[in-house]
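With one protein chain removed, the remaining protein chains of the complex are shown where they sit.
Right, chain A next:
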Amino acid sequence: MPVQCSSCGQNRAALKRPKTGHSLCRSCFFWAFEEEVHHTIVSGRLFSRGETVGIGASGGKDSTVLAHVLKVLNERYDYGLKLLLLSVDEGITGYRDDSLETVKRNQQQYDLPLKIVSYEELYGWTMDAIVKQVGLKNNCTFCGVFRRQALDRGAMMLNVDKICTGHNADDVAETVLMNVLRGDIARLRRCTAISTASDGEGAIPRCKPLKYAYEKEIVLYAYFKKLDYFSTECIYSPNAYRGHARTFLKDLEAVRPSAIMDVIHSGENLSVREGVKMPVQGTCSRCGYISSQALGLPKLGIGKHHRLHGKILAQQPLTQEEERKLKAVDF
């Protein structure tokens, strides 16, 4: 008993949309998906004519769909954007080297310029080397801090006005949940924003055009369009905490598909009572890049060594115990 498309009524439906419950055929689904991203871009005023936009491309499903849809919409609606692909090579053998091959094929398929910046050329360290030094416990902290800056640096080399990333609705909802669970009020307030403020000095504004796109639809869009993407999880990242949030959210979605949009909606409409102490985003006293602490040492998941930053900055001598706590970053 094939179900007919509820939009055109002519073709066999190919999927049930989680957001609306509608059954759509392939071509009506492609159209609806693209139009919704267009609506997100227009109503969020993500881009202005003439801008150069760097698409953070990992070769995964999200960024591949993002690159494809932006190229389609840029032509369909004449945004007047100059699009290019921006990739970060973390130096992870067996993972990033393979996914970068996918990005290189995407560059050909979509006819977009590609820039790859590597941790090795920017910082002198690959993630493989870092993991050798610090083990598998805190390596994601380094990777996160490095990636944020690497994308910016790559964007600056190419005179990019904006960076967009493939974060989807499921990602945003997971992040809302994680910030609630960690009591991280500052990030909770920031994490649903569709774009970062463009007034920040130095940092290039970022946006998430797929913020309202369900992961299921992104995967099916890529599958039905036969887009070339790479699907392997990072070999160094079990990322247990996000994994729990993700499993919980997926279980909720199975019962009630709107759960993902509902969590995002809750996150967007939270207001933080006045007088709640917020960390001020500062700049690194050594290099001037945005940093949550005066000296941009990465905050590790374990220990409280960041309490030592005052002492380090004042160049006071540290006790042996304190020296030991710092060991992990002292390479």
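Convention: a residue touches a chain if its C-beta (ideal position, glycine included) is under 8 Å from a C-beta of that chain, and two chains touch if they have at least 3 such contacts; residues count from 1.
Methods note: contacts and distances are computed from a predicted model.
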According to its UniProt record, the missing chain among "EKC/KEOPS complex subunit CGI121", "Ubiquitin-related modifier 1", "DNA-directed RNA polymerase subunit beta" or "Ubiquinone biosynthesis O-methyltransferase, mitochondrial" is "Ubiquitin-related modifier 1"
The listed residue (A:Ser58, A:Thr126, A:Thr141 or A:Ser291) that touches the chain absent from the view is A:Ser58
Among A:Ser48, A:Gln133, A:Thr232 or A:Gln281, contact with the omitted chain is made only by A:Thr232
Using the document's contact rule, name the residues of chain A that touch the chain not shown here.
2-3, 12-16, 23, 58-63, 99, 166, 171, 215-216, 219-220, 223-224, 231-234, 237-240, 242-243, 246-247, 250-251, 253-254
